[in-house]
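Inspection log for the structure reproduced underneath, given as structure tokens.
Every protein chain of the complex appears in place save one, which is left out.
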Amino acid sequence: MNAINALPLLGRLKRKPDSHKGDYGKVLIIGGAAGMVGAPLLSGQAALHSGAGWVVIAFLSTNAPAVMQAQPEMMLRHVETIDFGDINPDVIAIGPGMGTSEQAKALLAQVFLMDVPLVIDADALNLLAADYALIGLLQKRKAPSVLTPHPGEAGRLLQLSNQAIQADRIASINALVKMTKAICVLKGSGSLVASPEHAPEICSAGNPGMATAGMGDVLTGVIAALIGQGVRNSLNVWDATRLAVLLHAMAADSLVNKGIGPIGLTALEVAYEVRQLVNHYAEN
Amino acid sequence: MNAINALPLLGRLKRKPDSHKGDYGKVLIIGGAAGMVGAPLLSGQAALHSGAGWVVIAFLSTNAPAVMQAQPEMMLRHVETIDFGDINPDVIAIGPGMGTSEQAKALLAQVFLMDVPLVIDADALNLLAADYALIGLLQKRKAPSVLTPHPGEAGRLLQLSNQAIQADRIASINALVKMTKAICVLKGSGSLVASPEHAPEICSAGNPGMATAGMGDVLTGVIAALIGQGVRNSLNVWDATRLAVLLHAMAADSLVNKGIGPIGLTALEVAYEVRQLVNHYAEN
Amino acid sequence: MNAINALPLLGRLKRKPDSHKGDYGKVLIIGGAAGMVGAPLLSGQAALHSGAGWVVIAFLSTNAPAVMQAQPEMMLRHVETIDFGDINPDVIAIGPGMGTSEQAKALLAQVFLMDVPLVIDADALNLLAADYALIGLLQKRKAPSVLTPHPGEAGRLLQLSNQAIQADRIASINALVKMTKAICVLKGSGSLVASPEHAPEICSAGNPGMATAGMGDVLTGVIAALIGQGVRNSLNVWDATRLAVLLHAMAADSLVNKGIGPIGLTALEVAYEVRQLVNHYAEN
Partner (left out) sequence: MNAINALPLLGRLKRKPDSHKGDYGKVLIIGGAAGMVGAPLLSGQAALHSGAGWVVIAFLSTNAPAVMQAQPEMMLRHVETIDFGDINPDVIAIGPGMGTSEQAKALLAQVFLMDVPLVIDADALNLLAADYALIGLLQKRKAPSVLTPHPGEAGRLLQLSNQAIQADRIASINALVKMTKAICVLKGSGSLVASPEHAPEICSAGNPGMATAGMGDVLTGVIAALIGQGVRNSLNVWDATRLAVLLHAMAADSLVNKGIGPIGLTALEVAYEVRQLVNHYAEN
């Protein structure tokens, strides 16, 4: 199996002098039900620091903050106050902290019908695992979809135990791809990425400091940001996804090399650290 | 066309020993409708770090925070709880995140009638583009006005496409000045600034890392702060505006030179970075 | 009396390559009544930076924030919206900012009946001191309990004056252990730790900069995090507790050595500083 080895492609995201924020993508993140509003904020901060031109967060909770005070650049909205068509996103990430309510399920079905790249994470994966009709909608999508299960979520999708997933991770991701017709990331030590068109590749970076809350939310934001930048900069969704998986793990490694963690490493720190790596490889 | 070359004028903002905060201007920022409260906060943080003596933010949203926790120095109010006359600002910035509601429109008309320098940005420009009566009010103002459209907003004002604006930026800014009788900034790569009394000048600093959410809000805050400081320190609105445009772009360049961005550069970082440049040129 | 000398045991918390956040414990913190919501947030930030896999805070206040903006990784909930069984924590810390309401008392009784390690601090200790029935429940617990009184709280438990506690701290902690059948920490200059199975040990680190608000909340978070990590990594509750006491004091010393405090040292800084010590000893 090949290791992800796509860093030179980041050169395509090198900023062009006469460009504007629209050239780098509008990222819409849907999630954050009551008690879990931090998750999409982490995704958003990761997206912003990974280069997204715009970040809009649509919360399910009616009790979410009106502004992320450390990051006022993000637009925070309640999901029912916005029209996704008006937002006109270049990419949607759905799932972080979303819960599995009927409202969440309806939102997932709604975005499945939109002709925009999707990143499907966390509770969106749990909803999918619980309803074959949703998998049917997913399979029929024309725009690219990316799923980012950890082994527990993969197990629910495949109706296998966590242990069974881990016992043969390659078989598992292949089964996920077959089931979903989507790009799949199987997270864990040595994250895998595969698609209907691409055999599994393995992420050779990363460390166990990543075993902490919110780390998946950050990955979702990085993937969305790279997809969003790719739309007008010739980076396709497959490459954006595998690059994001690699950069996210490399950022965690970079922090550990600087003496931060691995114990107590926080997801937000990884969200910030990705930026220097994206720039390094985009310029070189 | 000349490049903006006004840095020596910043010496006029050098702090005098026996001065107080009233000498450096009270900045009132009006904006922040529901879902967009971050925008005027960015303007405010930029104004404060650029040297404004006081910053008051008047939100249209009823759901805005009572305090910016990272910046408790700013006074945050709901727009309906304040009397602009009581605030007695030295400069008003209107538009960031304001939306285009009837309330927003009424506020814009109200400040047009005030004898105080204005910075008109974002949704205030969209309102202006949609109502010739407002342009009439603007033209009749005695106190200086500054408009800061990006090409999309300029296009709406001039009823041209974004592409047409970009195809001849000099003609575009000249048309804006003619239409508005105001100081105009046409943002973009190589921002232009012009006024009824001054031919266009070009900003030779800046980089495409500035193509990110909130960057315009920050510029608005810097302009307002320099205007506010100028009132009692012999810096006129034209000079304050072109200096702010230059400093804002130089701050973004300074960050990139330090290895921050350009990809993932955030507007708030630019707001903070302006400070060292203002001080450098004020003292030298 | 021996000094706490358990640092080599931290090697057991060294992260294993193929691990996930569940391996490092889910910490549930219960506290934060109206006007005191900061206390459990400090505990949570300490827990997260000490390596907890997950941190969930259950507030008693109905007015607590929905997200800790500087730390979106923590899940913040109102206590009545969650089922402790669904959360399924590896360790519960109860007391920081909890108040002594009937609701608080009922929650304390509820967690006493749960088969999960407990850290009992602050107002939870005051409730205990005021109700022998609660002490009876505590004594009957099968899962380990840790109490962390300062001299004032110890005095209330033992019905002695603060002065009497301080006059013979060893006798005091022995009496606390006898009364509670639990692991006890007697905070103060030279914190003591003892248990029914272990004679008192003294913490030889620490400085009077720790005499500031919130410092106890941070200790509670560190203890909980080490207990949580210990569950699947062979570190028992006694060792986790005495290590946490030592690391917390060493972190305060480390900050003073860096020129931070002792006057004006803040508890949150100690919460962050613990991380580098945990990692240093886990790796060496």
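Every chain is named by a letter (A, B and C) in the order it is written, and numbering of its residues begins at 1.
In this text, a residue touches a chain if its C-beta (ideal position, glycine included) is under 8 Å from a C-beta of that chain, and two chains touch if they have at least 3 such contacts.
What you see is a predicted model, and the numbers here were worked out from it, not measured in a lab.
*Asks:* Which shown chains does the chain we cannot see touch?
*Replies:* Within the full complex, the chain not displayed touches B, C.
*Asks:* Give the residue, chosen from C:25, C:51, C:117 or C:188, that touches the chain omitted from the document.
*Replies:* Of these options, the touching residue for the absent chain is C:188.
*Asks:* Given that one chain is not shown, which residue among B:49, B:105, B:141 or B:156 touches it?
*Replies:* B:49
*Asks:* Can you list, in ascending order, the chain C residues touching the missing chain?
*Replies:* 34-39, 41-42, 45, 61, 63-65, 68-70, 150-151, 188-189, 207-209, 211-215, 259-264, 266-268
*Asks:* Against the chain that's been left off, what residues of chain B make contact? List them.
*Replies:* 13, 15-21, 23-24, 48-55, 65-77, 81-82, 229, 274-276, 278-279, 282
Everything that follows uses one rule, which is that only the chains that are shown with their structure count from here on.
*Asks:* Using Cα averages as centroids, what's the distance between chain B and chain C in whole Å?
*Replies:* About 49 Å separates the centre of chain B from that of chain C.
*Asks:* Which positions in chain B are in touch with at least two other chains?
*Replies:* Where chain B meets two or more other chains at a single residue, that happens at 69.
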